[in-house]
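For chain A:
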Amino acid sequence: MPAIFTVDPRTGVPLYLQLIEQVKRAVALGSLAPGEQLPTVKALALSLTINPNTVARAYRDLERDGVIETSPGRGSFVRADGASTAQSHRAMDDVAASVFADAAREAKTLGLSRARAAEIFSEQLDRWFPAGDDQQ
Partner candidate 1 sequence: MNYVEVLRLRKALTVYAIVACAVLLLLLFIAHAPGHTIIAPSDGSHHTLTEAHAIPLSFLFFIAAWCAIIFATVVSANLNKEYDGVEMVWTKPIDRGLLALQYVLLDFAAILVAFVIAAGLCVLAVASVGFVSHIAVDARTVPTLVIGLGSAFMWYGLVAGITAGMQGHGGIVVGLSWAAAFVLVSLAAATRGGELIHLTHTLLTILDIFNPIAYFSSYSLSGFGAHESPVLPQAFAGTAARSLMTWGLGVTGCAVAIASWKRLEA
Partner candidate 2 sequence: MNPTNAIAIRNFTKRYGSFEAVSNLTLEVEPGSICGLLGPNGSGKTTTFKCLIGLARPTAGTLDVEGAPVHPETFETLAYVPERSALYEWMTVADHLEFNRRSYKTFDRKRAEELVDLFRLERKKKVGKLSKGQHTAVALVLAFSFRPRILILDEPASGLDPVFQRVVLDLIIEAASTGSTVVFSSHQIGQVERAADRVAILKNGKLIVDGTVDTLKGSEKIVEAIFDQSVPEVAGLSTDPRVRRIERSGRILRAYVKEDSDGIARRLSEFSPKNVSVLDLNLEDIFINAVGGEIPSIPGEGS
């Protein structure tokens, strides 16, 4: 399969949620193309060495969220319309918000002022988003 998924059971985050995020991330970044087939529940469970019901649950939720569609007998596919991509980008926004929330809280715990925190954050943005590198 083209996209590589990994899950980490050592964190407290349920595996099915990790898997859902991984799929949405892959769709948002384009490593899973619209209309592309996902591995079967059994194949993915074996390759990740996780419980098949975990994979099944992730796929069900992904379908409910409109990212993938499943036809019995044929398998699970990324939705070919724009809905999957839109959903996935929304999900990435959520992930980013969560990461930034952690960072903000940490900054506060470290005793930084708001202005100083914003300064440091801006430096990091400059580092990772060089001027002229305009993504969508």
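With respect to how the candidates were assembled, all candidates are chains of the complex that A comes from, given by their letters.
As a convention for this text, contacts are C-beta pairs under 8 Å (C-beta built on N, C-alpha and C of every residue); 3 or more make two chains touch, one makes a residue touch a chain; residues count from 1.
None of the values given here were measured: they were computed from a predicted structure.
The candidate from 1 or 2 that touches chain A somewhere in this complex is 2.
Note for the complex: chain A touches candidate 2 at residues 9-16, 41-42, 45-46, 48-54, 105, 109.
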